[in-house]
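The complex appears here without one of its protein chains, the remainder shown in place.
By written order: A and B. Residues from 1 in each chain.
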Amino acid sequence: MFKRAKEYLKNEIQGIRDSGLYKDERIILSDQKANIDVSFPEGSAPKRVLNFCANNYLGLANNPKMIEAAHKTLDKYGFGLSSVRFICGTQNIHKELEKVIAKFYETEDTILYTSCFDANGGLFETLLGPNDAIISDALNHASIIDGIRLCKAKRYVFAHADMNSLEEKLKEARENNANNIIIATDGVFSMDGDVGNVKGLVELGEKYDAMVMVDDSHATGFFGERGRGAVEYNGVLGKVDIITSTLGKAMGGASGGFTTGRKEIIEILRQRSRPYLFSNTVAPAIVGASIVAFKLLDESNDLRVKLRENTKYFREKMNALGFDIVKGVHPIVPVMFGQYENDAQLAQEISKDLYDEGIYVIGFFYPVVPKGQARIRVQISAAHSREDLDKAINAFEKIGKKHKVI
Amino acid sequence: MAFNKKERDIFKDELNNIRNAGIFKDERIICTPQDSEIKVEFPAGAEKKSLINMCSNNYLGLSSHPEVVKAAIKGLENRGYGMSSVRFICGTQDIHKELENMLTEFLGTEDTILFPSCMDANAGVFEAILNEQDVMISDRLVHASIVDGIRLCKAQTDTYKHSNMNHLEKKLQLHSDKRLKVIITDGIFSMDGDMAKLDEIVGLAEKYNALVFVDDSHASGFIGKTGKGTHEFCNVLGKIDIITTTLGKALGGASGGCVSGRAEIVEICRQKARPYLFSNTIPPVVVSAAIKVLEIISKNTDRKDKLEKSTEFWRNGLNEAGFIVKDGESPIVPIMLFNAKLSQDFAQDLYNEGIYAIGFFFPVVAKGQARIRTQLSASHEKPQLERALDAFIKIGKKYDILKKTKEEIIEIYGL
Partner (left out) sequence: MAEIKETILDYVKDEYLDEDDDKEINFDTPLISSGIVDSFSMISLKRFLETKYNIQIPDSKATAEAFNTVNNIVKTVEEIKSE
């Protein structure tokens, strides 16, 4: 009997539309790469645009070696496993990938999940009980928040990247007789592209006997000298107890996530973590390609170097044009409009104008980011050529002038 | 970091407790594609052993079907490897929409939204559509992923005794004051293989103005006349408001799930369901293969028919041999042993005979309800099933449980 529900839902959908938050999906007719063909609105003639909003940091999403590896794995290991891991859903390649990741991050063991969303969702509840505490950065990703919501431990939130605030919360948790404590942070925060102070967390963790958890999704493979993410960038490889990350961004971008860290933690997760026990693991084709992705990134620094050069170039040119860019070194480059009163409107209109110019970027505004911090989030990739970057910079200049923001 | 001896010992103790309780889950490593016969390495490093697989959800035998693999490769070549984006940013391809439309058509609903898994579909759907003025009334044996979805939702909760329609009706009366009521059930329950009484549930939903939610993961593709699922079997096509199901079992078995149902519910999920908004959708390679799977099973019901024949042969064979088998319509066939240790010993003996099946016991099933759960597949050939049946009978004789009543088995082995 849907009649009553239909009215409620229709009203809610209208409310979302009225507040300008309705998410329209743009349909891509090509593989994921620098130049994509998009049909938007649905059914309209395809338009070729430069993609500056993917997490395809290293350009591996359509890399021929990845496709070849996936193809070969399909031939050898089939398409699906139709089982969870502990029944009949573990192939030798799954164990191999888990080892490859542990070696990459210099950890003791690794467990794969369907996604990093599920890795975070199944983490805290498994490790912490009602007598424990979880202390989380205020800007952590939604999946960490959901993981914490499912967990019975006492919850504390520290002000974003504020070590004093964190220390206060640690003291508070200790005073409240917390047994085990986990401090949780994103390695790189997705909206600002700022890097978590993982080193600070590790030091405070040592001082207050708390474990440290880092979600390195926006860093694995490309950030840090050898691509070991925010953990390497902070110089604390081997000192973070729990790292979660994704294979769905820089590492090819298909699907899959993992938790890597202390052996006993990984072993408990295998026994108790609900998304691991009740859902299929990563499909064979993705596993085979992911093994190759880690190998490629160990063999050569080229893609990382190219990404770093692209990021530097783009940031410098945009700064020179007078855009308000959040400082940093990460390929997430937020172009801010907070100094203008109509920031949300600007972010939307400018991103729309850029789309017409063939540059695909997304405007973010309240409530996705705080009020007065509307922005266009640009994401740089190693797949972008210098020409692509110049085209984007020129478009930004043209549209920026039109809207008088530079 | 502070992973010192104290922390390490806490987790070590917990692991030891799991081991001592006999519920430690060892993973057996498969070195072949999923199929009716697989090569397994167990324990790690041991010589590979060839086994008839009686414990996968590969109901239609499509997990390693050549046409499905071919379609997957075509997907890779035409649409690349990954999307590196969530759906609403730059992670939606034409083939994602195509698959959603095909699922809608197949399931007989109004619209469909893909999720990375059915676990994520179940985890995200309730929170997206309900609020604290609503109530979720669930069957007490629904799958763990539904339980997590309920836990994440602010609506009130209640439960009814497994498939007990009088009890459900009482609960619907009790909650007559709520804004929305949702009845929540599995289509086929995974441990017993029994089916929800969807016709009666829909009747009650109409009487008391409630929505109906069905997780049809263990049914989509092979239950009902044309394999649409339990709603087809129970003659309530078009009357289920929310169906969730998986592509990770009969429909190819790689990964992916969906919410399918009323257009407005699907639309709200696209705007609000957290696993949809914050996680990549399924990759092109899986989408492309899933499209092929739906083409194959929409063409004819050959695979489903073969599965039904195999199930009938298997159920009859076990019954005739004198095992206590749970009745049902599904290819999930539980052989009741009642005693936990017996279920483990039995499974181990089967393994030694080259048959791979799993013994389940508390807390996965109720205390005193230990069993071997067997699952049929359209990829099983008759000689394989005959071999498996012979092995079951041989071991059944060894433990002297054939043609015994429940009480007699419990008398020998205890509960």
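FYI, contacts are C-beta pairs under 8 Å (C-beta built on N, C-alpha and C of every residue); 3 or more make two chains touch, one makes a residue touch a chain.
Nothing here was measured: the structure is a model prediction, and the numbers come from that model.
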Practice prompt. Write out, one label after another, the shown chains that touch the chain missing from the document.
Written response: B
Worksheet item: Which residue among B:32, B:138 or B:279 touches the omitted chain?
Response: B:138
Practice prompt. Please pick, from B:171, B:262, B:292 or B:371, the residue that touches the omitted chain in the full complex.
Written response: B:171
Fill in: Residue among B:12, B:39, B:162 or B:341 touching the omitted chain
B:162
Worksheet entry | Selected from B:150, B:243 or B:389 as touching the chain missing from the view | B:150
Discussion item. Take the complete complex as the reference. Which residues in chain B touch the chain that isn't displayed?
Written reply: 138, 140, 147, 150, 156-159, 161-162, 164, 171, 174, 363, 368
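Please note the rule applied: only the chains that are shown with their structure count from here on.
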Practice prompt. List the centre-to-centre spacing of chain A and chain B in whole Å, with centres computed as mean CA coordinates.
Written response: 29
Item to complete: Within their complex, state which residues of chain A touch chain B.
Response: 1-6, 8-10, 12-13, 16, 21-33, 36, 39, 42, 51, 53-57, 60-63, 66-67, 70-71, 74-83, 85-92, 95, 114-118, 121, 127, 141-143, 146, 149-150, 180, 202, 205-206, 208-212, 236, 239-241, 246, 248-250, 252-255, 262, 264-265, 267-268, 270-271, 274-275, 277-280, 282-286, 289, 360, 362
Practice prompt. Please give the residue numbers of chain B that touch chain A in the complex, ascending.
Written response: 1-4, 6-8, 10-12, 14-15, 18, 24-35, 38, 41, 44, 53, 55-59, 62-65, 68-69, 72-73, 76-85, 87-90, 92-94, 97, 116-120, 123, 129, 143-145, 148, 151-152, 179-180, 205-206, 208-211, 241, 246, 248-250, 252-255, 262, 264-265, 267-268, 270-271, 274-275, 277-280, 282-286, 289, 356, 358
